[in-house]
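Other chains dropped; remaining ones untouched in position.
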Amino acid sequence: MDRHDIEKLRVKLRWIIFGVNTPSGRLFDVALLWAILISVFCVVLESVTWIRSAYGQALRSAEWAFTILFTIEYGLRIWTANRRKVYVTSFFGIVDLVAILPTYVVELVAGSHSLSVVRGVRLIRVFRVLKLVRHLKEAHQLLRALQASRPKIVVFLSAVLTLAVITGTVMYELEGEEAGFTSIPTSVYWAIVTLTTVGYGDIAPRTALGQFVSACLMVLGYAIIAVPTGIVSMEFTRGRVVVAKRLRCARCGHQSTDRRARFCSRCGARMERRSRSRRLAGTPPHLG
Amino acid sequence: MDRHDIEKLRVKLRWIIFGVNTPSGRLFDVALLWAILISVFCVVLESVTWIRSAYGQALRSAEWAFTILFTIEYGLRIWTANRRKVYVTSFFGIVDLVAILPTYVVELVAGSHSLSVVRGVRLIRVFRVLKLVRHLKEAHQLLRALQASRPKIVVFLSAVLTLAVITGTVMYELEGEEAGFTSIPTSVYWAIVTLTTVGYGDIAPRTALGQFVSACLMVLGYAIIAVPTGIVSMEFTRGRVVVAKRLRCARCGHQSTDRRARFCSRCGARMERRSRSRRLAGTPPHLG
Amino acid sequence: MDRHDIEKLRVKLRWIIFGVNTPSGRLFDVALLWAILISVFCVVLESVTWIRSAYGQALRSAEWAFTILFTIEYGLRIWTANRRKVYVTSFFGIVDLVAILPTYVVELVAGSHSLSVVRGVRLIRVFRVLKLVRHLKEAHQLLRALQASRPKIVVFLSAVLTLAVITGTVMYELEGEEAGFTSIPTSVYWAIVTLTTVGYGDIAPRTALGQFVSACLMVLGYAIIAVPTGIVSMEFTRGRVVVAKRLRCARCGHQSTDRRARFCSRCGARMERRSRSRRLAGTPPHLG
């Protein structure tokens, strides 16, 4: 197998691993999806005492199987990626690394460290769930809508926090320690619990004045919830019109409003299509 | 009564049972509606100890009356349906069967099985409430709006669950057993209770760091609620324009945008109207 | 004072009592508004033990003062109303009567009946707060928007209740008496508390399966809240355009889209305007 064959294999694998528009690429994606879901489910189950004591050995075996699988996936992604540094330092590159690291680290430190450290490291495996985000294509539209309304969200959160700090302080003064308002940070926590209508009830006002202030805060929180809804609704309506019509260049990320564009207008790369014929014609998209 | 007479009766009954646009059809619907409501109400009341001991006999009689009524309805529906297999295997065909089965099954197994099995079987009768869905004409529009936004809802639910799994694990690490975070599944349950702003308070953070993470989760949950609202608002606005103008063919289900159409443009069947004259003219719609 | 003078007085008083577009009419409205607010506030305060024992006598005097005031108002409304029967049997006519009746009834029955009956009758006075609705002009638009979306709201409530009945029954089976699910009605109450994200926590699932079902219910409830929001948003947007442009006839209630109309196009009555000159010109609107 000479250099040319290896390069051809690399390109083919890139198609499968990074692409989603070929049958084998889609199969790879679905298989990976299930591997992620089951592996996270195993981590979650392991924390239940009776499951750990009954099926501990099986869970540990499954853990190693998934870790090796994800290690191979990570290796292949690095090997086939067009721009390795970009992939390794990207959000998904770090998530892929974090998904496999804990199992190896625990193996290394198990003897010399305390149990709580080991437990902490093992729990990091749960961040593996973030690998799922890669498969949520619609997520990009959501994120873009959120990003577009960032200044409004900052204002909204500032307003919520300002209100929480002031009400928390007032309630700390009014209610005091008996009702659970032991310090301003705790009171602010209570104010956020109330403002967001969660309402645990672990801390609750007892004096008439405290209940009056709380009632005002609740009605305000109830009215304030309309604000982010209005913001997102607006961005959604706007986003739908603009985003839905674009075609994205696989190499440089440039978005074209011309849906029939065959070449990227910025970098000149050929636009990826869903037809199989183009793939066989030997013009692989520059993914990764 | 020869074969032709029976066929005529069947067509007439189909008009009453499946149709909604004739006086007798509407009467049948309203009567059935009340029978369903009262029968479900009886099942619900029977679970209250003092009502069961005081009115047990009356409730059991009512139960048999409703079961026989629904059995007759089920029989007639099968007999008069145009495409019997389609009806029997449809959602409403199964609901109609489930509505009558438990009473008969309990009668058969009562002697030989334990009480808890009998109780479980009897409670299935409550699914009878799903028979109501047939009468909610507007429900179709709602379901279609939901169906149209399915990919966005999947993304939304994935985001909520990913967030719940990660926060649940972090809180399990931070709070530990004393505050009720006994395992990751329990912590994830707590995260969902918090994120959806339900907030029972049976499990609540006690450490300062745990309360800080919770507060962040609440504000996020508060902001996230805007997303499904935005989605549904959008689909509603869109759905209203498209759906409201259509006329549906009773035979093939084809929807016409021409509201004055007298014949279906796909199968040629006469479009059902609300006027009584057309019904007497002898062109029954091919319902069922 | 002859008959003509009395009639003139009646017309003048009607202007003040039912009208809102003259200075004296507006003054009457504001005075009444404060009387209602203070009188309801008194009823609410009277239920607090220490306030009743300290200021009981003052509150009872105020109560009589307000009752006499509202009785005079009720008498004048009947006397000056154009169509007395319509007013007396209207929503506001009944509210005006209910606002004064309890005080007299208590006086009559106080000796011969038990204290709990007297307390119950006295509390009816709180419905006096409904007199406020008359002063909320914007409320009509809100009510019309709600009315327009009634079929959708019925579907929505039916869906919520169907879901609550089914989940309640399932949880009653899963959790049993220990966790508080003592009967299906109680479980349905719990399901509504959860679905609406209120979440008292007096009843909460304890088994893993129960917590899983609850979590599903919460996420569903979280998504369902988007539906009424979408409905109302839609109706609001639609309502704003249509309603804002209309002018209403004070006699027959007919709405004209011609904002400059000087006479009602249905009954020929002169349209009420806000200018003072027209009032002095002696053409009272036919209110009441």
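Structure notes:
Lettered A, B and C in written order, each chain numbered from 1.
Assume a contact is a pair of C-beta atoms (placed from the backbone, for glycine too) under 8 Å apart; a residue touches a chain by one contact, two chains touch by 3 or more.
Computed from a predicted structure; not experimentally measured.
Within the whole complex of this structure, the shared sequence is present as 4 copies, and 3 of these are drawn in position.
Simple rule for what comes next: only the chains that are shown with their structure count from here on.
Relative orientation of subunit A with respect to subunit C corresponds to a rotation of 180°, obtained by superposing CA atoms and rounded to a multiple of 5. Here the spacing of subunit B and subunit C, counted between their Cα centres, is 33 Å.
Centre-to-centre spacing of subunit A and subunit C amounts to 47 Å, using the average Cα coordinate of each chain.
For subunit B, residues that reach two or more other chains under the stated contact definition are 156, 185, 188, 197-201, 225, 229, 231, 233, 237.
By the touch criterion given at the top, residues 40, 43-45, 47-49, 119-120, 123, 126-127, 129-130, 132-133, 136, 138-139, 142, 153, 156-157, 160, 185-186, 188-189, 192-193, 195-202, 225, 228-229, 231-233, 235-237, 240 of subunit B touch subunit C in their complex. Within the complex formed with subunit A, the subunit B residues making contact are 151-152, 154-156, 158-159, 162, 165-166, 169, 172-173, 182-185, 188, 194, 197-201, 204, 208, 211-212, 214-215, 218-219, 221-223, 225-227, 229-231, 233-234, 237. Per the touch definition, subunit C reaches subunit A in the complex via residues 197-201, 229, 233.
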